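Here the complex is missing a single protein chain, while all its other protein chains stay put.
Moving on, here comes subunit A:
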Amino acid sequence: MPEAAPLWAALVLPAALCLGAVAAAGFDAVVGGGAGRSGSGVLGTASAPLREGLRLLAQQRRTTPSADVALGRVGLGLVPVAAVLAAAVVPWGFVSVTDPAVGIVWFNAMEVLAWAAVWLAGWGPNSVLSLIGGYRFLAQGLAYELPHMFALTTAGLGAESLRVSDVVGAQQGLWFAVWMPAAFAVYLLSAAAMSYWGPFGYPLGGDAAGGAVAEYSGVDRLLLLGGRWLLLVATAAFSVPLFLGGGQGPLLPGWAWTLLKTAAVLAVLIAARRMLPVLRADRYMEFAWMVLVPLTLLQALFVAVVVLNR
């Protein structure tokens, strides 16, 4: 069933991911209630993130004294680049840009690069508040990453392969989300958390005056804030081949099902953001270590026993 994508797909991928991010950010702006303001229709509100992005492109760059410019810019650039590289293994229908034998590990490795990049971006400007933002994500990311890794492993375990197309193939008839609900739920939680977004927005939190992004303006700010949306879209899209049967479904072609399912997952994540406050980090971290890690391990054990008896 899996096919090799043509070479031009590698060029289309970043554009498609950006399009997805703009659409998701627009939807978020509408859900956030911006449409209620006088003088702006739904369309005006939905395009607000895009206009803000264009405005940032034209804005002047802020500089700080004795900044580590090189490291900061490496971090800023790495966030969107890692998101695009992660999305390279996500199948669109049944076709992905690349389908390596270790696709799941590759996806995780790219997410982790983005995690380290946020610290770099926070370190760069030589400013207290942005450094606090970077350190926050470094500490919290560990608590997010472990359950996340176990959730990813569980899907690979169910398919007995780390190749993404094999995971999709193993879900004919029964989605992994159905018989691995805990892994799926933890994946969704950590998808939002690894993109330091919504209820997990601490690293860029308002209580630290913007955290890692505090000192950035113009294109720097666009890279970090836009990269965050790219990460969110990529992680939401990856939940489809992992847990929701990929492009499988009746009537419609594979690519349409991928699009529909990704949109549904994104809608759930965005709605959850609007309904939940920013979670207190210390509470969530203890919850992650004490509840989510054992829970995902038990889920993996359950799946392993099922697979062994198949």
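In the analysis below, a contact is a pair of C-beta atoms (placed from the backbone, for glycine too) under 8 Å apart; a residue touches a chain by one contact, two chains touch by 3 or more; residues count from 1.
Assume contacts and distances are computed from a predicted model.
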Undepicted complex member, UniProt protein name, chosen from "Putative exporter", "NADH-quinone oxidoreductase subunit J", "Sulfite reductase" or "ABC transporter permease": "NADH-quinone oxidoreductase subunit J"
Option touching the unshown chain, where A:14, A:32, A:100 or A:249 are the choices: A:100
Contacts of subunit A with the absent chain, listed as residue ranges: 66, 68, 70-71, 74, 100-102, 105-106, 108-109, 112-113, 115-116, 119-120, 123, 126, 135, 138, 142, 145, 162, 280, 282-283, 286-287, 290-291
